[in-house]
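In this view, the complex is presented without one of its protein chains, the others remaining in place.
Moving on to chain A:
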Amino acid sequence: MPAIPITVAAVTELPLDYEDEHVHRVYDQIASHFSSTRYKPWPIIAKFLSEIPTGWVGLDSGTGNGKYLPLPLDRPSSIWTIGLDRSRNLLEIARTAGVQGGPREVVWGDVLGQGWRSGSFDYAISIATIHHLSTPERRTLAIQRLLECVSPSHGRVLVYVWAMQQDELSKRAIPAIGDPSSSRVEDPSPKTGVDVFVPWVLASQPQDKKQSEGHSRNLIAKKRAEESVQHDGVGTDAPSQVFNRYYHMFAEGELEELVVRAAQGLGLKVGSHNEGVSEGHTSGVAVVQNGWERSNYFVELRRWQN
């Protein structure tokens, strides 16, 4: 059976309606299966959370199944991460994520919402979420919401998005992607990724065929799950279903550009505290690190204030 390929998507409807159909509804339907493939924290995120001081409270914007809510495991209950997601079904899973420390705090909401006291969090993470927003303006706004919800003097932010630059295995799986001419022309940014549909297969074969067929059928989804666990269907007799999730795959440098645009929109200087102060700025955001890891771009930010 051939792999189900990633296909180029065209965002033609109102962004919110589009995301409702191609993101929110999909996650609500695949929640349980999706969650079973997402349990292992990515190293840079685990490290980020392990360095958060005791007593801090943070937001996981787009928490999914809540796999980051119990971290750090070696200091249970020393920090509190509150999970926000648009998928109610994923939140039902997230509220009991992990085995330590009992139930989690989760909120049903939108990453573009502002249902918080401004600056009340000490840190915020947004992992594999902003790439589900279907316009550059909405992606910029999402970064702004993260910057606004954390403390203006010490807030830390970590963002992960899916990259056009895929790891080796994924390159084979998505040969059609990477052609810049297929990207959306109305995006004013010179660094523009591509809009795609990524299939999620709720498969259903007998146990003995799972290994061979499941591998190809779920090839794409499997690459997204860096942990590469077997996450085929659950062995029911129902026919398999394919759900296409909308993604904006980021080009190299696009995430940094988004951060700059978001920060400037809030009147924040982008640069180190010392540099900003020497130039007379009173508030800003420093890029602590950015890079590519396992088919994703990430950026870590810290807010500063004089």
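Worth a mention:
Criterion: a residue touches a chain if its C-beta (ideal position, glycine included) is under 8 Å from a C-beta of that chain, and two chains touch if they have at least 3 such contacts; residues count from 1.
To be clear about the criterion, contacts and distances are computed from a predicted model.
Missing chain, UniProt name from the options "Mannose-1-phosphate guanyltransferase", "GPI-anchor transamidase", "Ubiquitin-conjugating enzyme E2 2" or "Trm112p-domain-containing protein": "Trm112p-domain-containing protein". Contact with the chain that does not appear here is found for just one residue of A:Thr7, A:Ser50 or A:Ser77, A:Ser77.
Per the touch definition above, the residue from A:Ile6, A:Leu49, A:Leu91 or A:Ala263 contacting the chain not shown is A:Leu91.
Looking at chain A, the residues touching the absent chain are 16, 53-57, 76-80, 82, 84, 86, 88, 91-92, 95, 101-110, 112-118, 120-122.
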